[in-house]
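Apart from one protein chain that is not included, each protein chain of the complex appears where it belongs.
The letters A, B, C, D, E and F name the chains in turn, as written, and every chain counts its residues from 1.
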Amino acid sequence: MFRNQYDTDVTTWSPAGRLFQVEYAMEAVKQGSAAVGLRSKTHAVLAAVNKAASDLASHQRKLFRADQHVGVAIAGLTADGRVLSRFLRNECINHSFVYESPLPVARLVVQLADKAQVCTQRSWKRPYGVGLLVAGLDETGAHLYYNCPSGNYFEYQAFAIGSRSQAAKTFLERRFEAYDGYSREELIKDALFAIKETLQGEKLTSQLCTVAIVGEGEAFHIIDQQTIQDYIDAMELSTGGPEEEAAAEAPPSAEAQGGGEGASSEPAPMDI
Amino acid sequence: MFRNQYDTDVTTWSPAGRLFQVEYAMEAVKQGSAAVGLRSKTHAVLAAVNKAASDLASHQRKLFRADQHVGVAIAGLTADGRVLSRFLRNECINHSFVYESPLPVARLVVQLADKAQVCTQRSWKRPYGVGLLVAGLDETGAHLYYNCPSGNYFEYQAFAIGSRSQAAKTFLERRFEAYDGYSREELIKDALFAIKETLQGEKLTSQLCTVAIVGEGEAFHIIDQQTIQDYIDAMELSTGGPEEEAAAEAPPSAEAQGGGEGASSEPAPMDI
Amino acid sequence: MFRNQYDTDVTTWSPAGRLFQVEYAMEAVKQGSAAVGLRSKTHAVLAAVNKAASDLASHQRKLFRADQHVGVAIAGLTADGRVLSRFLRNECINHSFVYESPLPVARLVVQLADKAQVCTQRSWKRPYGVGLLVAGLDETGAHLYYNCPSGNYFEYQAFAIGSRSQAAKTFLERRFEAYDGYSREELIKDALFAIKETLQGEKLTSQLCTVAIVGEGEAFHIIDQQTIQDYIDAMELSTGGPEEEAAAEAPPSAEAQGGGEGASSEPAPMDI
Amino acid sequence: MFRNQYDTDVTTWSPAGRLFQVEYAMEAVKQGSAAVGLRSKTHAVLAAVNKAASDLASHQRKLFRADQHVGVAIAGLTADGRVLSRFLRNECINHSFVYESPLPVARLVVQLADKAQVCTQRSWKRPYGVGLLVAGLDETGAHLYYNCPSGNYFEYQAFAIGSRSQAAKTFLERRFEAYDGYSREELIKDALFAIKETLQGEKLTSQLCTVAIVGEGEAFHIIDQQTIQDYIDAMELSTGGPEEEAAAEAPPSAEAQGGGEGASSEPAPMDI
Amino acid sequence: MFRNQYDTDVTTWSPAGRLFQVEYAMEAVKQGSAAVGLRSKTHAVLAAVNKAASDLASHQRKLFRADQHVGVAIAGLTADGRVLSRFLRNECINHSFVYESPLPVARLVVQLADKAQVCTQRSWKRPYGVGLLVAGLDETGAHLYYNCPSGNYFEYQAFAIGSRSQAAKTFLERRFEAYDGYSREELIKDALFAIKETLQGEKLTSQLCTVAIVGEGEAFHIIDQQTIQDYIDAMELSTGGPEEEAAAEAPPSAEAQGGGEGASSEPAPMDI
Amino acid sequence: MFRNQYDTDVTTWSPAGRLFQVEYAMEAVKQGSAAVGLRSKTHAVLAAVNKAASDLASHQRKLFRADQHVGVAIAGLTADGRVLSRFLRNECINHSFVYESPLPVARLVVQLADKAQVCTQRSWKRPYGVGLLVAGLDETGAHLYYNCPSGNYFEYQAFAIGSRSQAAKTFLERRFEAYDGYSREELIKDALFAIKETLQGEKLTSQLCTVAIVGEGEAFHIIDQQTIQDYIDAMELSTGGPEEEAAAEAPPSAEAQGGGEGASSEPAPMDI
Partner (left out) sequence: MFRNQYDTDVTTWSPAGRLFQVEYAMEAVKQGSAAVGLRSKTHAVLAAVNKAASDLASHQRKLFRADQHVGVAIAGLTADGRVLSRFLRNECINHSFVYESPLPVARLVVQLADKAQVCTQRSWKRPYGVGLLVAGLDETGAHLYYNCPSGNYFEYQAFAIGSRSQAAKTFLERRFEAYDGYSREELIKDALFAIKETLQGEKLTSQLCTVAIVGEGEAFHIIDQQTIQDYIDAMELSTGGPEEEAAAEAPPSAEAQGGGEGASSEPAPMDI
């Protein structure tokens, strides 16, 4: 294992101008289960692999709603992610209360990044060990950001984080240029394809992943499991991968046809 | 013993993105005496092995009531567990006072996890060395959670923690899918079977374990020792293990027939 | 001497999930002079070996009254014990003032344990180096607890701590099952026998030990030295040990016959 | 790698009177993507290389407006730069509010330097890992400063920071003496030439850089991408480099002819 | 020199349950110049060896009055002793002011011990490096206590601390049983004999020691030097040591005959 | 490089009674660019070498006005010097405001030294890495002080600090005894000669140095560059060095003849 004397304190610079503790915290993100995000001009979709700690457990939540118009997917230390999700929720609520309008996604992302930066400059803290994909919709359209433990953030058309996310990124890089014009159904399907890439041959089922969406006329919500299974089944009918199945129809689920009525999956209209 | 320079401070990341101190604290849970939990749609049962420090001592309490509708079983450092139990009790009381309704179990679990997370990010603290099985009933039914020192929590149908809990988990994994429909008596019996698995051949007696239950119409309470002994005696009549004794009747104890009158064991009706 | 890198800080976990500093503090208890405690349903007796620092010194106090209904015996660092005794005294006084009733023993014990737990989780403190036997009487009868540096506590029928306490524990384990029905005189005698066990052949005299009692109609007080010497003399008439001297009469001291009139030893009636 | 015992603490002097942690932080600046600044008597221009983290990401912002009359370009840790940019923005706002006039650039720069100096003298902090080029206009004309992690600042006619900035500095050193009399268009062109020097043969496009300007009658703003592309195209018509293209005309873009109408690029008049 | 890794921090336990820093501080007491104390039922006497830092200096004070009824002799770090003496003085004054009665000696000693204990449990402090002999008179008679750096205290009939105090302790152990009935003159003489034992053959003179007394009808005060010299001269007339000189008369000094009139030595009547 | 275990903490004494961190900080002063100061009975002059960080930068300020009657020249860490200069300015302003008279130079120097001393006795700080020459005029005439990182200060007739200051000191030592009677022009010329000594053969120009003066009827101000060039030119006419050019006339600049009219150089009358 690489060793040096500059890597045990978050406030110590290496001679080459690096903060090793921050870099190590970013490794924790790579060990979390994978999450992907992608967006069109009007919709943003997040998807995460469900990894249960044992057969007896339900999986841990990886997708969190921050407000009607924004939500996050996390990879890394779940406990840190939960704390940051609540921070986002509070920021959104406070902004709504004061300004009577939703907090623009870009501003929310900056506030999140600032909170993370502080942890990289105080000797009695550690950097958060979690990465967050933030998907949201505001007056300037749909957005996707990645906030990392260093306090940096990046805007993306599509991105993947967590373990084996490289395969998903490779898939997304081949296709992201067309995403701006995608329908919500197309975004969901590509999210599922990207998730599948991270499974290394394991069969994708709706138990294995969670998908959330936010978009015009549709508040951030988790899509119900049956609808996801319908998408997966439709994807498998079309054999050759996404490229070949462009002509395949949208899955005939209720959701795809206008609104699933399930408690957790209906595209809740935004109260704006 | 494995040694490295990144494992003596809770705020130091290893180059591979791990927090060793948090992982070591989770080892403390494995050294506590075993505890199991399981739930149906309407009831949740916790059971713990009683391990007295010496013949002269009564055993330490491993099961704590947090509120009428929720309680915990702990494994690991008892002193840490006691402190966290009191935290849970206060959270419940404060919520009841303000909202005049019981605190939903899921929210209680998050607050507990957040308290644990803080201890993993401050240099002058250590992570709690205790795991908690939280069993409770709220409007969405019975729940079972496991909160661990890292600040993570998981929802389970059934789970076991503490020393030699692997045997109990193996037992539970074979049977948990049917638990949703179990009666309270069936849950108690499976809890006892699971506890027995952790004893490594030692004979199960009612002195050796404590069992608590919460469910519809029944506040969280410790089941009295005689009732437990009756269950154990009934279990042993049916020789081959739980699979074979499905037809065996419920133990003929007063409790099983509607309510033990003992001070500590009667299924106290909830004051809601 | 066993060495490792995880044992110099109270907030550092070892890879095996142990807190060495807490374990080392518990060693300090083993080095203190011995103390024993035992209880019937109605009385609890504490006894401690008097070990003077030199011939010139009076011995240090090892028994402290916390309130009319409760007192402690300590083993380990006397200075830590004194600080904790005062804490107990304050808790009792404050409770009496607010609730106009004595603090239940079990609650007092928990508050003491919590105070100790805090010292095991703050980097700028050390665990207390003292064990306390807490003997008290409340509405639920007589109680005996052992509070140790880890923040744990245990309820006992009878227990011994401090140097060479193993011999006393062996003695008590042979006899404790009958203690619930013992008279106060029988408890005192067994306390003296247990103390004698820790002396390794040294002759027991009333100078060598202090005995305190609390029970129904009798506030916590130190028994006067002459009364103890009478008990000892009576014990020695019966030669073969406690088993054989069951028929021996109670010592003919004034105290045994209803109340010693000495300033410090009379069984002071409780002001309840 | 050079090692010594004086370089892990920001408050430790080396025997030679150096503060290594401050010097290491300045290395972080050299690793950021390049930024250049230059000024005439009336205008100041900042330009930065756009380096996206991946094909999927948009690039991170390197140019920030602090107030109508001043802005910064950063190189190094983006998160630190963002925090300092906000500090600048707050200082400007507070000054305007109290004095009803813009904060002179020189005073702003000193306040920024003082904030950085504090981080070099407190043991629980680390120096900021970012360098800032501050460009602004006040009553004494246009100014360009460089603030570095040590808490030092320098006034420049033209300067470049970040990775491969040496080539840009060499370019600027040959030409800076004439900059006082440059027009805004000439400044922008030399900024682009300087940026090109840092690209090591990579073709300069408007996607690869961002340019901002502040000057008389023109608030600090980012110049729109099309305008920049027009400048770049014009630069390439003139083949031999800046020296030979002195006669080449200004690019025929709307901006160059008096004001681009694009939302983000129009030289917004200052509200003074 | 004995070395181990557990002895540089006051809050670190050794594996054997020892606090080395506290033990080391107690070594400082052994290095101070010797002090002795002894008491009858009605009087307590303190004596200290005067050790001047050089021929040019007067010796440092080792005896301090805390109140009319109590004073101390110190051995170890004089500066620490002075600070603790003032603490005692303040405690006495505050008690007198509030309760209009002198602070009982035993309570004063406990407050002193508590102040010392705190220094053994805080990482940013060190234990005091001084031992104190506390001599006082209250309603329960004359008392002598020894307070040591560990926060412990012991009641003594007679005791000696400081360098070469072992010889004095040996002397005192042979004679202390008779001290309860001693007259004030006899106590002073035995104090001088004990001091002489610590001098290792050096001739005892009144310049070499200071003696203080407190007793019934006599406030704590330093006995004047001439009176002490008279005692010494009388002691030497009787050649064989204290045993043989029992018949020798009290020294014919004014003090011994009822009250020295010197400003500092007259047995000042207590203002009670 | 010399190494020892006592030199990494400002609060650690070496066995020889030295504070190495303070000594190392004083090395930082030797690395700054040179500054000289000298004074007659009525005037004090400061001069500093201008060292620009690069050709593109203006040089950093080394001379600061604290008040109308006092100013400083710094050598070492510029950021530290700036912070201390502001401290001086505040002290002067506050004093003027309260007392309506200028702060005597000697008192200002003590306050500066005290601020530096504090940094040598607190573990979480570092000593300032800057030396200051303080030149001022008060009721007792002109003064020159040197304040160093240790918290010491010295009054001088003439002094030089910074890199290669030894040559300047040698020059000044040969001539300082006559300085009390010097005219302001003579002081300026000797300041320039001393600065020249530190240049090691580099040709002295007015770009290379800054000179400030304070004296009777003349507030502290920087002398304008043209005037300095005139002095330099005059110095070079007289070839052999200062000794030979005593007869050379004062430079025929406006300033020398009664007052330069330049905005920054006129000997501003003091508002007293």
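By definition in this document, a residue touches a chain if its C-beta (ideal position, glycine included) is under 8 Å from a C-beta of that chain, and two chains touch if they have at least 3 such contacts.
Note that the coordinates shown come from a computational prediction; the quantities given were computed from them, not determined experimentally.
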item: Hidden-chain contact residue, picked from the options F:117, F:163, F:183 or F:205; value: F:117
item: Contact with the hidden chain (one of F:12, F:54, F:94 or F:207); value: F:12
item: Touch list for chain F against the chain that is not drawn; value: 4-6, 9-19, 110, 113-114, 116-117, 120-124, 146, 150-159, 169, 172-173, 176
item: For chain E, the residues touching the chain missing from this view; value: 1-3, 7-10, 20-21, 24-31, 52-58, 60, 76-80, 82-83, 86, 119, 123-127, 129
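One rule holds for everything that comes next: only the chains that are shown with their structure count from here on.
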item: Steps needed, at minimum, to go from chain B to chain D via contacts; value: 2
item: Shared interface numbering between chain F and chain D [over half = same, under half = different]; value: different
item: Most distant chain from chain A by Cα centroid; value: E
item: Approximate Å spacing (C-alpha centroids) for the pair chain D, chain E; value: 74
item: Chain E residues counted as touching two or more neighbouring chains; value: none
item: Which pairs of chains touch, using the document's own definition; value: A-B, A-D, B-C, C-E, D-F
